[in-house]
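Apart from one protein chain that is not included, each protein chain of the complex appears where it belongs.
Up next, subunit A:
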Amino acid sequence: MSSSFEPHQRPSPPPPPAQTGQQQPNNAGHDRDEDATAAASYEATHVHSVYNAIAPHFSATRHKPWPFIASFLSSLPTGAVGLDVGCGNGKYLDVNPGLFLFGSDRSDALVQLAQTERKAEVVVADGLALPYRPDKADFAICIAVIHHLSTRARRQEAIAKLLACVRPDGGMVLIYVWALEQSSSRRGWNEDSAQDTLVPWVMRAKKGSDDADRTFQRYYHLYREGELEEDVRAAGGFVKEAGYERDNWYVICERTDNEKPGS
């Protein structure tokens, strides 16, 4: 068996091409379509093709649901209808058998694993072009997905797409993204590290074989404290709960249509 691990960050990965002008809000005199095309093509190389290539190894390391997400799913009423956007191998789809939880992922290799290993209801779809009816889901979760989009406009658009899927009257969206602030993790990033980074995934060759180890670079935008809440507000949502768990920032948000005075 070969094995996978994620070593420490390599020095100075090249910045994604679509980052130009991203430090300032991207709203003046900029060709957004051209930006979006460049970003999509960057993500095709540094996110989508990587996950398809590493799917079985990645999946083998992703079986245990994170506690906060499992308890969120367990707190929902029987028969609630939800979406898991970027479900990967589907590890959250069977946490609470009392839910109707539909999964989607951009990687067909991961979607196939979710179906064969968990008998999950899954489709292949892009988070920016979701095939779900607007306003119908009781909740949506999106775990470790938004940080793979390489411009702030696309990250906010992805959150807006999630919010558009849930009921306007109290449908909840739970989002997790990787944090910049994780100085105690083995990656050691802190407030001064670069937020846009490539993180290597190494597939070790079989022992004794002539194959070389293979390294794949995945793009991440590491979220700074408070940034996810800003993106939720820009996407037309309001934050009900926010926090930090296991090197990630998370929010539970709803649509502003449902915002009550004082909340």
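Please note the rule applied: a contact is a pair of C-beta atoms (placed from the backbone, for glycine too) under 8 Å apart; a residue touches a chain by one contact, two chains touch by 3 or more; residues count from 1.
Following the convention adopted for this analysis, contacts and distances are computed from a predicted model.
Trainee: For the chain that's not shown, choose its UniProt protein name out of "Multifunctional methyltransferase subunit trm112", "Glutamyl-tRNA(Gln) amidotransferase subunit B, mitochondrial", "Serine/threonine-protein kinase SSN3" or "Subunit G of NADH:ubiquinone oxidoreductase".
Mentor: Checked against "Multifunctional methyltransferase subunit trm112", "Glutamyl-tRNA(Gln) amidotransferase subunit B, mitochondrial", "Serine/threonine-protein kinase SSN3" or "Subunit G of NADH:ubiquinone oxidoreductase": the hidden chain maps to "Multifunctional methyltransferase subunit trm112".
Trainee: With the full complex in mind, choose from A:126, A:181, A:229 or A:257 the residue touching the hidden chain.
Mentor: Only one of A:126, A:181, A:229 or A:257 touches the chain omitted from view, namely A:126.
Trainee: One chain isn't shown here. Among A:78, A:184 or A:209, which residue touches it?
Mentor: A:78
Trainee: Could you list which residues of subunit A touch the chain missing from the display?
Mentor: Against the missing chain, subunit A presents residues 40, 77-81, 98, 100, 102, 104, 106, 108, 111-112, 115, 121-126, 129-134, 136-138.
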